[in-house]
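Moving on to chain A:
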Amino acid sequence: MSKRGFWGGFWSLIVGLGVTLRASFRKNVTIQYPHVLVPVSPIYRGPVRLISEEVGGDHKCIGCLACQRICPTHAIPILTTKKNEENKNVPVDFVIDDALCCFCSLCVEVCPTVALEHSRIGDLAVEYQALLRREIMHDGTITSDNFPTSTGKSGGKS
Partner candidate 1 sequence: MTSLTSYLVLSVILFLCGVFGLMERRNLVGILISIELMLNAASINFMAFNHFLFPGTVTGQIMTLFVIGLAAAEATLFLAIVFAVYRHYRSVNVERVDHLRG
Partner candidate 2 sequence: MTIFEILLRIVLAFGIVVTFVALNALFLVWLERKVSAVIQNRLGPMEVGPLGLFQTLADALKLLGKEMITPTSVDRFVFLLAPIITFLPAPLLVSAIPIAQGIGVSDLNVGALYLMAVSNIAFIGILMAGWSSNNKYSLLGAIRAVAQNVSYEIPMLLAVLTIVLMAGSLKLSEIVKAQETIPFIVLQPVAFLIYFICSIAESNRTPFDLPEAESELVAGYHTEFTGMRFALFFLAEYTQVFVLSAIITTFFLGGWNGPLLHPIVWFFLKTYLVIFVVMWLRWTYPRLRSDQLMNFNWRVLLPLAILNLLVSTVVYRGGW
Partner candidate 3 sequence: MNEFLFIIGALITLGGGILAVIARNLFHAALGLAAALAGIACLFVPIGGELIAVVQVLVYLGAVAVSIVFILMLSPPFYLKRAHRNALKLSGAVGVTLIVAVPLFAAVLSVKSHGGSSDFVPTIDQLGRALLTEFVFPFEIISVLLTVAIIGAIVIARDLPEDDHIMSAAEVAEKEVKA
């Protein structure tokens, strides 16, 4: 028996019922996610993307490999060549592996030309692991900036 004795304990049971009853009249806090998108913080870090206008468009990457070197999980393998006329590095294949990425933002911070940024995608679910390996650039041109598409009824950006 508690310090409050039998009647104190009995009263506490009724108080508990009152708490849940009051709670049940409160407005519910559920966000019906696929129909309504969930607001996220402005500094939210989604999957990393290469800033570019469109497929085949311009980008700021100079192939310095800073992001590749700093990435703690080796999620950004980049292949570069010196085929530029000024004999500078130019990225040929640019891959970001979302399966490995741990969203630490180090690559975004280290990039000297601000070529990378975090997207604001919060929901990403795919059927094959291979889909998570995004080949953003192939043969020097941006092939896709899109995230893996899915057949799900959602896919909205947060």
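Keep in mind how these were chosen: all candidates are chains of the complex that A comes from, given by their letters.
Keep in mind that, in the parts below, a residue touches a chain if its C-beta (ideal position, glycine included) is under 8 Å from a C-beta of that chain, and two chains touch if they have at least 3 such contacts; residues count from 1.
Bear in mind that the values here come from a model prediction, so they are computed numbers and not experimental data.
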Complex member touching chain A, one of 1, 2 or 3: 2
Residues of chain A defined as touching candidate 2 within the complex: 6, 13, 16-17, 19-21, 23-24, 26-30, 32
